[in-house]
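Please find one structure pasted underneath; my questions will follow.
Shown here: the complex without one of its protein chains, the others still in place.
This part shows chain A:
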Amino acid sequence: EERRYRSASGGPIALRARQHSASCRELAVRCPRLQLRSLSAVTSAVWLAAYGLFVLSQNSMVLSAAIFITLIGLIIYLHFVKIDQESLLVIGSLGIQVTSSYASGKESTTFIEMGRVKDVVINEAIHMQKVIYYLCILLQDPGDPQGVSEVVPLFQSSKPRLDCLIEVYKSCQEILEQRKTAPPSN
């Protein structure tokens, strides 16, 4: 079951929510794929600039350097910058796992144990001349349960809008509420 939403910048994103068991949920947000027209626009702009430089300087190394730069730049972009899917796996009583998968197939994972998680909230902050809503995990120090020691923002690349964030928030809160009713086992 995939629901379509919009990101903060207007692009289409899709949210997929799966319930594995009563206390385990996985929420994955899929970002829009790399568009062929933007890729060809950037490539032709770089190659036209290189050809202009070649006409001015009559040095053919400029052309081969431009091809090389375009290839290396595309590989670096796909491996380090372009995120395909961001997912959140909430396992009540164990912890929260945040996974980002890049377009080249690389996956980077962070796990936060439930003892350190204070709450999952929707916060609003100023980001690049805009005020955006974003979901974040509030972490607490084990010695100081009242204070917030760290803020971990989620879904940084897809930046879903408030309607998608409310769905994810409600899902997470249903699992986090079980922490209070069930006494901690450690």
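One rule holds for everything that comes next: a contact is a pair of C-beta atoms (placed from the backbone, for glycine too) under 8 Å apart; a residue touches a chain by one contact, two chains touch by 3 or more; residues count from 1.
Keep in mind that, in the parts below, contacts and distances are computed from a predicted model.
A.B. asks: Name the omitted chain as UniProt records it, choosing among "PIGP acetylglucosaminyltransferase", "pyruvate dehydrogenase (acetyl-transferring)", "Signal peptidase complex subunit 2" or "Glutamyl-tRNA(Gln) amidotransferase subunit B, mitochondrial".
C.D. replies: Missing chain, per its UniProt entry: "PIGP acetylglucosaminyltransferase".
A.B. asks: Which of these, A:Gln35, A:Ser108, A:Gln156 or A:Gln178, touches the one chain of the complex that we don't see?
C.D. replies: A:Gln156
A.B. asks: Pick from A:Leu53, A:Leu74 or A:Leu138: which residue touches the chain that isn't shown?
C.D. replies: Among A:Leu53, A:Leu74 or A:Leu138, only A:Leu138 touches the chain that is not shown.
A.B. asks: May I ask which residue of A:Arg3, A:Lys106 or A:His127 touches the chain that does not appear here?
C.D. replies: Going through A:Arg3, A:Lys106 or A:His127 one by one, A:His127 is the residue touching the chain not shown.
A.B. asks: If the missing chain were put back, which residues of chain A would it touch?
C.D. replies: Counting only chain A, the missing chain is touched by 118-119, 121-123, 125-128, 134, 136, 138, 147-153, 156, 166, 169-170, 173.
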